[in-house]
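The complex appears here minus one protein chain, its other protein chains still in place.
Right after this comes chain A.
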């Protein structure tokens, strides 16, 4: 991680944006380090794009502060912020060819012609579009257009590149290719990228850090691994990947009651008072499903929990074998870690469900909406 530098490149302080009664961005704080690839991830209306627009200068904050190198950007107009930006719908200038599109920022800055042409040629090579330099945007494919847009945003070497769902309009294969290209460009140029997307796979694939937006607030911030393995709250757990939630009641410092059983919890639960109802979260891939007979032969390790459940449905997905399980009290779970040789794990059979205490997370507060997967 890149936290050793003294001042962050960009700082958002209590940044707030209201449209009448509606709060689009609610007093967020965020520090962005030089050279990092940070993604704003959230569903539409979560405030991620509004935040990006405020950094770009297209929206004026209702209150709060945006600092670049510790200098306020609030009263700096967009065109003097020296930021590069790539938009969702390419936003190329339709009346100019590729070369002039890319040269536009240099022409505005009155860069001498030889230097301008040299830079444009270099960046054309970087995005592999040298052969298309004289074409108009309407003669390009979606992927080519977006590469032109990226080149245009990079040609004047801005410190920060903002990307607003830049690959949203492209098909899956092309999107993955461009994601790889983008990662390479980021590595090669060392530029700071702030990327907005609603696609969690894209966020995981690209970014060093992810800021998860919900209702105008950042509800999770960290690397993809951190956010996935130890989600800070039930919303993030449910938003990123698949998750199982069990409602349990704290019984002692490290134990909770689920149905008739006591479960061992991780260290997170130490401060929670007894008799509190909490939410236990376990990822499906950490849930082991064993036929009862086999469970009898494999003793339960000290840091493992075990509950009983009935298999409702099994699905073979090639790389994994997934089954839906129902506990005695009717709670549903999804298990992915089913060994292939266990062909006797079929619908209707009674099984043992095991997970390691280190793979569970405990949440004291949640709302039902948080744990209902937004589809």
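Following the convention adopted for this analysis, a residue touches a chain if its C-beta (ideal position, glycine included) is under 8 Å from a C-beta of that chain, and two chains touch if they have at least 3 such contacts; residues count from 1.
Here is the rule we use: contacts and distances are computed from a predicted model.
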item: Listed names "Serine/threonine-protein kinase RsbT", "Heme exporter protein B", "Ferrous iron transport protein B" or "ABC transporter permease", matching UniProt entry of the absent chain; value: "ABC transporter permease"
item: Contact partner of the left-out chain, one of A:47, A:105 or A:220; value: A:105
item: Hidden-chain contact residue, picked from the options A:94, A:318 or A:348; value: A:94
item: Chain not shown: contacting residue from A:60, A:78 or A:141; value: A:78
item: Residue ranges of chain A at the interface with the undisplayed chain; value: 56-58, 77-85, 87-89, 91-95, 104-105, 108-109, 149, 152-153, 156, 162
